[in-house]
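I'd like to ask you about the structure that follows.
One protein chain is absent from this view; the other protein chains keep their places.
A and B are the chain letters, set down in written order, and residue numbers restart from 1 in every chain.
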Amino acid sequence: MKYTGKKFIKKDSLPFFWCAGCGNGIILACLVRAMEENNFTQENTVIVTGIGCWGKADDYLNTHTFHGTHGRALAIATGIKLAKPSLEVIVLVGDGDGATIGGNHLIHAARRNMDITVIMSNNLNYGMTGGQYSGTTPYGSITSTSRYGHGEDEFNISELVKAAGAAYVAKETIANPLRLQKFISRALKKENGFRFVEAMSICPTHYGKENRLGKAAEMIEGLKKNSLKIDLIKDRRIDELTAKIIVGEYIDREVDGYIKRYREIQKKAQNKK
Amino acid sequence: MMKNTYEVIISGIGGQGTVVSGAILGEAASSYDNKFAVMTCTYGTEARGTFAKSDILISDNFIPYYEALNPDIILVLSDKAYPYIKNRIDKETIVVINSNEVKNYEKILGKVYALPLSEMAVKVGSLQALNMIALGFMVGLTQMISREALIKTVENKYKNKRDYLINIKAIEEGWKMI
Partner (left out) sequence: MPEARLGKRLFLQGNIAVGEGAIAAGARFFAGYPITPSSEIAHHAAYCLPKVGGIYIQMEDEIGSISAIIGASMAGAKVYTATSGPGISLMNENIGLACMVEAPCVLINVQRAGPSTGLATKPAQGDFFQIRWGTHGDHSIIALSPATVQECFDLTIKAFNFAERFRTPVFVLMDEIIGKMHETIVVPNPQDIEIENRKLATCLPEEFKPYAYNEDLVPLFAPFGDIRINKANGSGHGQDGFPDNNPDNYDRLVRRLNDKIEKNKKRICLYKTFNCQDDTEILIIAYGCSVRPALAVIEQAARYGLKIGLLQLQTLWPFPDEIILKYSRKVKKIIVPELSLGQLRLEITRYIKDIPIKGVNKVGGMSITPEDIIKVIKAGNEE
């Protein structure tokens, strides 16, 4: 592989604290390679994390980092980017952090088109606290807090972020790391607006075990089997799409981005007597 | 004799400019007369239509307390306001009534000056100017601030020439009534 991204990894922090079979290592590898591909540097990059398994990613990174509170990474990142627009700000959140407790920050950051990139690791449950259901846990799933099958429907989080107005939204599973890296790289390359990449991951320790989805290898196989490219779905019947993971680029549009908009506001204010 | 501290209450309902009028007195005293002023306002949750009042205190020295405990002057712009301020009037209190709006008041409580403020304001060119007529009158009567300070503040506040001229005229009209 052309890019290793190794220069962003703090070697003495390894090995990862994540469970065997966890998808986070794959996503992190895709991220640092995409960062290298886009000529990011330690100095010009700030990685903002929340709390959760994926929120531990900053432990392995030697860029500027902010390890904040549960659900608030996006709001913290908003402040960082606005205060110093020359920085590349990347936010790493899980489905609990980003789609559940921090859901309001997510849709508003997308609506406002804050010029930041979000990589969401979606493993369908809260891994770190013991496998409870989150805002992306599918209906009927068994988790430590849905012993009789989950009674709620899940968010299609990529659709939600797209509807909120984001400049770029893509989704790919960890079963296809090359495409995942490509989407992350495209998100990082985009100059303006809110960029969101949903990485469908696995949690063999909790979600996989509770729902009898097998070991990591089988779960990854499952991701592959259930993936359906977004450009193919228009020919499918609705019932063929249930339980499918619709992968691909949900949207890629040109927007001003909030930084550009606010610079215009500053100009207007300064021209006013 | 000039008093050291003047305590003024401007009462009416929300939207009648009780805050703006008080702020003009306070700014005139602070910025142009080198005096001290303090103003607190009472208002309901809704901005308009309910009882509203401003307490403005003006003095040569720092003013310890921010409410008019012994008001020297009370301006009443609305019938709705009178019941709220009635118990604050003693025999020395100057009570300025907008006689076009306030019908139910006691004519022998305090030193009452009933002026047709609304009518006068329309003649000056804008009903909005009725506060300025009242200010002109109250300042003329008490000299709590200087005439120059009042005029400079209005000049500073109303950059639009028409508004400025109407408000200056209103002050003059009020002043004439003393």
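As a working rule, a residue touches a chain if its C-beta (ideal position, glycine included) is under 8 Å from a C-beta of that chain, and two chains touch if they have at least 3 such contacts.
Keep in mind it's a predicted model, so treat the numbers as computed, not measured.
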item	value
Option touching the unshown chain, where B:G22, B:G110, B:G136 or B:G174 are the choices	B:G22
On chain A, residues whose C-beta touches the chain left out of the figure	10, 13, 42-44, 46, 48, 51, 58-59, 62-69, 71-72, 75-80, 82-84, 86-87, 104-105, 108, 262, 265-266, 268-270, 272
Footprint left on chain B by the chain that the document does not show	22-23, 26-27, 29-31, 34-41, 43-45, 64-67, 69
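The rule we apply is simple: only the chains that are shown with their structure count from here on.
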item	value
Rounded Å distance, chain A centre to chain B centre (Cα mean)	61
